[in-house]
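Every protein chain of the complex appears in place save one, which is left out.
Lettered A, B and C in written order, each chain numbered from 1.
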């Protein structure tokens, strides 16, 4: 299960919990709402996967990891963004750094991410199988999802 | 010359004035920073025209006309957006409505625009020749620009 | 194993045989060299899959099924097409109809295909799992390939 350090979840009434995701392949799209590659490529791909693979034991999540322009990407702005770009899957807000406010948030630091977009892919047992910086090609991603969903839970 | 009701210009030290634009074809891209069609199509086209036609007696301007999600699209957010999307041409902030705050801004109302993106094209004499809601095709727009730039100032 | 009725194989020195393909997922791109959707979408996708998934127990094949403009799509034309479009996987020429020359070729008729492009996908046991007329989305196709390659040979 993804160890995401999240201050708040949007687009969901439930806690995103270990119990809930167990047995599902989990995709986490780490993004910033004002990151061009995220808007042009990752969010459309995430929306598409969320729609196509809903019944396939696959859960798409977003993680809003703000590491620059913090004032321009607060929760109310993120909500407006998600409304305009029709993001329907749960999105967590990456916890702000305690030591150094206005810098890299906690999950982003923990995973040593290089920036956004970053894609995290977990298998049904909650093990992180892929962490990729930049956009992943549809064919390659589809192949990974087909492979991971075919695996049995151990 | 465009009669734009602007509270502040960004990306320019000068006032955008009649005298300055006289003799130039002027393109005004009216947008909202969280409008998907603006981000996907209009801003890239505006950037491209700004780069391609700089020496051609053509001036590209932006007008940020916020008619929804006002809190998410204030000046500091717009500045972050312009930095991330590499917008280098002058952008004016459409004046807020006096009577009814948080609704349609003044230039947008004056021109009876239907939404964003809207493109305003003025000839060298400052006369509004085209007002188009939605994205305009590159071939058609290039043709209009070639035609208007070929005209003499009257 | 695909029951393809082929008069000649190009791009391969070997016979494309049951023994050879057994244990592989097999994709057959049925196309005509002058079919716009084949050129714009299917051949590029086939080339990409051929390059990406070579080591993955996956075999890409082409089948040239000419059902119109027969004179314009003979073997020497097909060879020029394959050279120009960098088709590197084996391509079979669908056998001409015996009864009615210049009409629908034998494999196309046998499978009751509606036209080109058509994609045939076989699992590792040689069973036809998908027959799709028109272009298949990259995400969906990647998912199918990941699923089929994960299956054991029975």
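Definition applied: a contact is a pair of C-beta atoms (placed from the backbone, for glycine too) under 8 Å apart; a residue touches a chain by one contact, two chains touch by 3 or more.
Remember, it's a predicted structure, so these values are computed and weren't measured experimentally.
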(request) Please provide the labels of all shown chains that the missing chain touches. (result) B, C
(message) I'm checking contacts with the chain that's been left out. Which of B:4, B:60, B:93 or B:144 qualifies?
(response) B:144
(message) In the complete complex, the non-displayed chain touches which residues of chain C?
(response) 34-36, 39-40, 68-69, 71-73, 76-77, 79-81, 83-85
(request) Touching the hidden chain in the full complex, which residues of chain B are there? Just list them. (result) 45, 48-49, 52-53, 137-151
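By definition in this document, only the chains that are shown with their structure count from here on.
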(request) To the nearest 5 degrees, please report the angle of the rotation taking chain A's Cα atoms onto chain B. (result) 180
(message) Regarding the chain A and chain C pair, does the interface count as same (over half of residue numbers shared) or different (under half shared)?
(response) same
(message) Closest chain to the protein's overall Cα mean, using per-chain Cα means, please.
(response) A
(message) I'd like to verify one number: the distance from the centre of chain B to the centre of chain C, where each centre is the average of its C-alpha atoms, in whole angstrom.
(response) 50
(request) For chain C, jot down the residues that touch at least 2 other chains. (result) none
